[in-house]
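Right, I'll just put the structure down here and ask away after.
Every protein chain of the complex appears in place save one, which is left out.
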Amino acid sequence: MSLSTRAQHSAVEAPPGMPSRLDGELLEVSMGPQHPSTHGVFRMNVALEGEVVRRLKPVFGYLHRNHEKIGENTSYLGSMPYTDRLDYICSMSNNWGYALSVEKLAGIEVPERAEYLRVILAELTRLVNHASLLGFLLSDMGAWGTPLMYAFRERENILDLFESLSGSRMMCDYMRFGGCRCDLPPGWMERARKVVDGFPHFLDEFEQLITGNEILIARTQEVGKLSAELAISAGITGPGLRASGVNYDLRKVDGYGFYPRFKFRVPLGEHGDCYDRLMMRVLELRETLGILRQAMDDLPAGPIMNPKVKIRAFKPPVGEAYGRIEAPKGELGFYLISDGSGNPYRYRVRPPSLINLTVLEDMCLGHTVADVMVILGSIDIVMGEVDR
Amino acid sequence: MASAPPIDEGLRSELQKQGIWVTSMQELYNWGRRNSIWPLQFGLACCAIEMIATAASRYDLARFGGEVFRPSPRQADLMIVAGTVTKKMAPQIVRLYNQMPDPKYVISMGACAISGGPFKQGYNVLKGIDRYIPVDVYIPGCPPRPEALLHAFMELQRKIDGQKLTGTGKAAFLDKTVPSEFPVPAFGAHDLEPPANADVFHPPKIERH
Partner (left out) sequence: MEALDEIKVRIEAAIPGARLEIIPNPGPANQSSLLLDHAHASTVARFLRDDPALRLDYCSNVTGVDWLERTVKKKVKVKKVVEGEEKELEETREEIFSGYLEAVYHLYSMAHKHGPLVVRLRTRDRAEGAHLPSLTPVWRSAEFQEREIYDLYGIHFDGHPDLRRILMWDEFTDHPMRKDYREPDDYEYEPTPHDDVLEKAKQHYVPRPAQDGTANIAAQ
């Protein structure tokens, strides 16, 4: 079904057949922190008029584990494993974001092979993240279990690759400033190719399952619309921004890593609703597969670590740097201030998940309470990154 | 099994060969309970993803009868504390525990839920959920692999199997003098009040020079 087929009812009024008022009386509902579809310990205080949301205040901090304070009290290398636990679905891209910022802070060059490996691993992470998101989002919509099982089947294949490379399934701690920790084990590339070649099958199956589904279209189209102006002002990044039609992908804009060497397109939405945000992920997955194939074909031989960098007892010069990457959820930035000692004076994480929630209330107003879960799911948050 | 079987093992196997199956109420009751543990669908942090992976296709928690994740604590037997417990979240967890009906069990999954783990030095991190509620099984790891969670599940099943229903040393949930609800800590100006529940948390005194 094409993007133009849409439900006819307006988003601001209550859907037909549903009592829109309850004598103007508002009912306060606290959703979370323990709720099956808040993706962790997120809480929303919702004021409802009948079924319709009239006010929504998010409450944070239930997973505030003091990432930044710990980062200021540990060495530069010591923070690397902590970055794994920020957005715990995408540890590889968090590693890259932090490594990139430290490299900016100290002016470190990265060998070519390491950059290629980073691209491969970050894009594999994108596959994991987007596939899991599709599963979770459909779970929130009531397709309980089945899509998630499909998504996790693919995820396990990619986690096997991560594990054989870094020794851990989820918390890879693989990248270092100036390169990567270890080279590929024998046979890794062949297995990775197999996973990448098998992935389109999952995508085809999944698209067949969801894109033409009447229920899915009724639940997502015209729900949670976000205009491009508001998205830019609110600092929305990642697929959520591009679904509103703003062409801003850091892989193209900043051209970090070796992304300018690869041919890929940036999918753009038109309507900024949940359906577009969902389809952005599906389309991005296809582009990601293209990047992976190119990077795997071109992977050069050579060292994976800049030999000049002493990662232990690492002391960057006095100064500050802000580095950012296009993580699967949006712009992941690290802001570091060095006072010349072994610990950063200021260690700040710019979390895409938190800032993408800025306009959650604007997107939910006028929709029913059941739509809130879909809208939240389509934003794609991970609480480890929201609260840090 | 911890408790002595009420019937001679030789006689029982002899009877079984004849097609007569003899059991005790306690065995039957525990057999039923241990093979249908309903966990609370409740994730805190990174470990929750591994908990989902355990329930998903490859590891398949359903083989152990634990796949029915209940979103409501009223229907749950087991709380898997999967992830970092922050001080802001701790009162909610105690409240959820209090809302679960007896018999109830707690698995403390991962380093954070045991002791604060890598985030121990954080000002908002609780240094172990056992400061407020009793824990049955601890599994280390950051995060523990799905196999480790399955192992914890089997340990819990073994524990349930050994619980006596009557007499001295009967299971705690049948003993009316043992509390099954614990006070919910309050938010204070600098920390939770109290910082630990003295009735539950008995750290061994560390003796050193």
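As written, the chain order gives the labels A and B, with residue 1 at the start of each chain.
To be clear about the criterion, a contact is a pair of C-beta atoms (placed from the backbone, for glycine too) under 8 Å apart; a residue touches a chain by one contact, two chains touch by 3 or more.
From a predicted model like this one, the values you see are computed outputs, not experimental measurements.
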| item | value |
| --- | --- |
| Contact with the hidden chain (one of B:Lys17, B:Arg74, B:Lys176 or B:Arg208) | B:Arg208 |
| Chain not shown: contacting residue from A:Arg43, A:His64 or A:Arg219 | A:His64 |
| Given A:Pro36, A:Pro81, A:Gly145 or A:Gly235, the one touching the chain that is not displayed | A:Gly235 |
| Positions on subunit B where the hidden chain makes contact | 87-88, 120-121, 123-124, 127-128, 187-191, 195-196, 203-209 |
| In subunit A, positions touching the absent partner | 60-61, 64, 66, 68-69, 73, 104-107, 230, 232-236, 246, 248, 253, 316-322, 324, 331, 333, 335, 337-338, 345-346, 348, 350, 354-355, 357-359, 387 |
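As a convention for this text, only the chains that are shown with their structure count from here on.
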| item | value |
| --- | --- |
| Distance from the mean Cα position of subunit B to that of subunit A, given in whole angstrom | 32 |
| List of subunit A residues in touch with subunit B within their complex | 33-36, 40-41, 61-67, 69-70, 73, 81-82, 85, 88-89, 148-149, 152-153, 155-156, 169-171, 383-384, 387 |
| In the complex, subunit B residues that touch subunit A | 41-46, 48-50, 52-53, 56-58, 71, 73, 83-84, 86, 88-89, 92, 96, 112, 118-119, 121-125, 142-143, 145 |
